[in-house]
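Just one protein chain is left out here, and the rest sit where they should.
Here is subunit A:
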Amino acid sequence: MIIKRSILILAAVMIVAFLSPKSAHASPYEGYVYSYWGDAVKSPIAYLPSRTITGQEMGIGPLTTPTDMFAAPDGNLYILDSGNGRIVVLNSEWKAIRQYQGFDNNGKQDTFNKPEGIFVTGAGHIYVADTENRRVVVLDGSGALIREIGAPKSEVLSDKFEYIPRKVIVDKAGRIYVVARGVFDGIIEFDSEGDFTGFIGTNPVQFDPVDLFWKTVSTKEQREKMIRFVPIEFNNVDVDADGFIFTTTADKQTSIPVKRLNPSGIDVLRMNGDWGPIGDLTRNPSAFIDIDVSGNGVYRTLDSTRGRIFTYNEDGNLLYVVGQVGNQRGTFKNPIAIESFGNRIFALDRDLGMITEFTATKFGSLVNEANGLYSIGKHDDAAKIWEQVLRLDANYEMAYVGIGKSMLRKGEYKQAMTYLKLGSDREYYSKALTKYRREYMRENFGTYMTILIAFIAVVVAMRRGLRSRRGGMKQNAVSQGH
């Protein structure tokens, strides 16, 4: 009786335990990275949504089609509320501390008209790509107009040139770079005085071989009706601490959607493995619409196809993926801009007029920390943290490579080989093998040489023995014959 009852109780407890809902921290999206073989491998969630805010919650009325956002070095978040023609500044507690509705332009009240890009310099100057007014407006921290930069003037530009600035960035030297709609020559560069100096970083022309075939066989009249092959235009930019410009291209045909341009406009982005930073390796590729550079060469790209944020390190390795299109908190409807500050990522949703903040989980901060140490060459310190990362995710290839490289430096070649193989790094595996081979031969040279010499001696001795016996037999035969 007692046994029966205890079994019943046990069963009831088990049912309750199994039916109870999962932990409340379940994420609305899944974490994954791509393995060396191009398989999506599940990995722990690196960033979780921590809070969201809309215009109403800021107490300033809803945001209408916000288009861009900028996280200033002092922790303030500048939101470009395009539909309302205003800039909203949030402090790190997410209180709206300032608003710029318009500015005084030579005694006249002037406003923005559907601006699409914002950039704030270290000195607190606000650069706004005032798209429909076809100009870039520079304001100081108090909202007073410093300068207005209109369309570039030069003989190299055709008369039909239309200037529709979309995004603006400013490098440390004060040079202004503008991405404009319908401009295929690259990024428009102005000097710090606002004078046009040229284009940098033109994308190559891309075309479909099939189209090219039809174009070659068609008549001139037909050809004129066809679409022309033009270079792909950039759609977003960011600048890193060294003054290199990161650009994104949303065209789905392109194989290099992200570029890192040096001051002369040459792409110097590092690529690792067979795939560059292209987002999802699926048939329907990712379309990057924003890029954000954070410290240590890490950059994040925003994919509009699936609403995911891909984070890459400076070698082009995918660190983690955050976010997704959906209806839950932490997912997006139409993400338009991302920014990051410390261990937090902000994403701006255009349709919802909402900002979502993501905060690093334990896994995310470990990866960030390890990658930071790794990128400045402190491989041994990084290896200790990579080991903790591996404890959370045994499939994280970068961690194996990190530990492998550290062991290679320490002289543990055999161990290094194991780790580098697990991390699928052939180049460093080969380096470790070279060292291990040399070490192995040095230690065992004596043994092998002894065996070899002994072997040769035995062979020689046997041959001599055989020959002498055969010779003896021959002699016998000869003597018998006589």
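Simple rule for what comes next: a contact is a pair of C-beta atoms (placed from the backbone, for glycine too) under 8 Å apart; a residue touches a chain by one contact, two chains touch by 3 or more; residues count from 1.
Going forward, contacts and distances are computed from a predicted model.
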Record-based protein name (UniProt) of the chain missing from this complex, from "Biotin-dependent carboxyltransferase", "Activator of the mannose operon, transcriptional antiterminator", "Iron-regulated ABC transporter membrane component SufB" or "Yip1 domain-containing protein": "Yip1 domain-containing protein"
Residue, one of A:F119, A:F332, A:Y374 or A:Y429, that touches the chain absent here: A:Y429
Contact footprint on subunit A, counting only the chain that is left out: 37, 421, 426-427, 429-431, 433-434, 437
